[in-house]
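A single protein chain has been removed from this complex, and every other one stays in its place.
After this line comes chain A, so read on.
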Amino acid sequence: MTERRGTWVGSSVGRREDPRLLTGQGRFVDDIHLPQMLHAQFVRSTIAAGTVVSIDLSATLAVPGVVAAYTAADLDMGDITAILDRPASEFVQTDMPVLARDRVRYVGEPLAIVLAEDPYAVEDGLEAARVTYDADAPVVSDEVAMAPGAPLVHEAATGNVLVDVSMFATEGIDRIIDEAPCVVRVRAKTGRQNALPLETRGVVASWDARDEQLLVQTCTQVPHQVRTVMAGCLGLAERSVRVLVPDMGGGFGLKCVVGREEIAVGAACLKAGRPVKWIEDRRDALTASFLAREQRYDVRAAFDGDGRLLALDADIVCDMGAYSCYPFTAGIEPLMASAELPGVYKVPAYRVRGRAVTTNKAPTAPYRGVSRPQIVMVMERLFERAARELDMDPVEIRRRNLITEFPYTGINDVTYDPGSYLESLDLCERVLKDEGWYERRGAARSSGRFIGIGYSCFSERTGYGSAAFAKRKMAVVPGFDMAEIRMDLSGGVTVTTGTMSHGQSHETTLAQIVADRLGLDIAEVKIHQGDTDRITYGFGTFASRSATIGGSAVARAATALGERLLALGAHLLETTYDNVELDARRVRRRDDGRALSFEELADVAYLKAHLLPKDAEPGLTASATFDVHGDGTFSNAAHGAVVELHPGTGQIEILRYVCVEDCGVAINPQVVEGQARGGIAQGIAGALFEEITYDEQGEPSCASFIDYKVPTAGEIPDISVHHLETPCAFTESGAKGAGEGGTIGAPAAVLNAVNDALRPTGVELDDTPIRPETVQRALATIGVFA
């Protein structure tokens, strides 16, 4: 392996994206204006469940400025189909039509697409549409869905269950639990959330007659998967669709699935013969895009008298809404939760059943962390509860159970590569102790105030390769990625990657990797992404895969180009390959120091090809792929939160937040810290603020940020981030993924801190989000009001 840390890797160089983004020169989907472009919006279902009797668009078409309006019957589109290769007892396939045909399954489901000359007329057109329904009783919760005799959301899904997998069941686990001296149980429910990228979804589709291509400019994390579904649904060859992704204002997983609106806009463009733009408004983004995280846990953990975990028995139900998303399916949350629940702890016996139920709510997509915020919360609550039962220190009980020897193959058939589980927890605790928070908590308690300290301890599997996703039995197996590199006559390089930054600074971090491999300045490395015509295939960016998989592909391509430069240099310097090296943008002879610059080598490779060795190809290009063959690589972290509860209002004030993270070699520590802080903010959002609820008619409660309480800078505390470094052994840069950890650790740490503060009341809270009123009521149980 090449030296991991170089001039650039490991350095907090400024983000190259920032100058354009911070001065308003970024180019987002909504900045694209094409001649003759029409504006689209969707007529959406106003009921949660029922049959469409009629869709009358005559008044819509009469609205000035409206050009066309199409229903499913007008557009020839195949359904979006996501499949797990599992038996019918474990997985039920449910196809998602691009536009609903006869059945509607959630409020906001698209029924027709309206095209108009401007974005105002199109909304007048929506208002004029007349849809009649034969309404059914909606299924608005997992409990309603699984009740005997419940109406069926999909005919094929008996009992409204889409996925039912009992992934592990250790023999004799019941006896272990029955005989254990300490058994604790956590029943927890987490709120339905929206991943909430600042930039809502949006697409501009146009037909390019010269290239004979449908050009789809869309803000997606997965350009090639959009191409594949677009081509499939519209009956086009893959080469007849080009997906081009401009700057993106976030995705967080919501944009790593293919949206039905994206496909409908492509179809409408072809039908209307004009470019079509769709920009999702915030109301649709909140209620009718993809949601996540609504899960219910019933978990028991058995411990011996010394606080050692003996067994874990879990029942997990995820409310996946109306449809399976492509390519992950409705299995995304329950399968992740089932496979990863044991986490950083040694679990000798494990049984788990994970189910996905379908309800009349907007469908779900992966959201940063996918189930891991919940499973970590549940595990950390179990340890806290066991510590209370056994009268142990909550940090000490974790220490006794943490995995400390690596590689470690767990009961969940996952092999964990080396990490710093114990070290990160120790450091996190030491920081809070050194800062005097334990004394402050003690003083607060004796003066009738409520300060609590909470921890979370977790690892996060990153770099899921083909092998890991194949274990999930997905019909589409994401895993590898590709990189291509070319050196130009200026001696710099252009690198194309199959990953897709939606805010993660890949133009900076991938350039740092390449610059080190070739001895270039990062200013000489141009990163291209988000263009399906430029690279053969790729799986985009999700699951913290880009630094690990994309970064390794890029590193390998750069290394391969370096080898070509060395071979050419050796030939021109009339020596052997072993006698030359890369040095400061040159190929240099080791013996006499004679050297040729990259420009001189490129000059020969492109303009004087007759000087090349006989068997050498002209040009200076290389390509590489990278895949992970094992179970991936595990980043880890410990989070510590200190909260104060205010009895008069129930307000939960976060006084301090400490994160000790280990993502291996940090390519750019500043970028890693940004990821941690942003992730923690989203984790706090889930713990304390955000939730979309539905009334009995299946109407969502949130149409704007008045009701959907995304926290602002005013609610997020200062967060200090400390780094440990356990390099990954098999990624090229030694990096592990860093995209999701913050979100994963925060809910557990905050929840534990709140429960610690509530200790004098005897009340324990396991459901999220925790609202101030809930805290106020808990404090009132012991007569504390102000």
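One rule holds for everything that comes next: contacts are C-beta pairs under 8 Å (C-beta built on N, C-alpha and C of every residue); 3 or more make two chains touch, one makes a residue touch a chain; residues count from 1.
Heads up, the rule we're going with is that contacts and distances are computed from a predicted model.
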item	value
Name of the absent chain as recorded in UniProt (options "Glycosyl transferase family 2", "Xanthine dehydrogenase family protein subunit M", "Amino acid ABC transporter permease" or "Sulphur transport domain-containing protein")	"Xanthine dehydrogenase family protein subunit M"
Of A:P148, A:G714, A:G762 or A:G783, the residue in touch with the unshown chain	A:G714
Contact partner of the left-out chain, one of A:R283, A:R388, A:K471 or A:R594	A:R283
For chain A, the residues touching the chain missing from this view	119-120, 123-124, 127, 281-283, 648-651, 689, 693, 701, 703-704, 706-707, 709, 711-712, 714-715, 771-773, 776-777, 780, 785-786
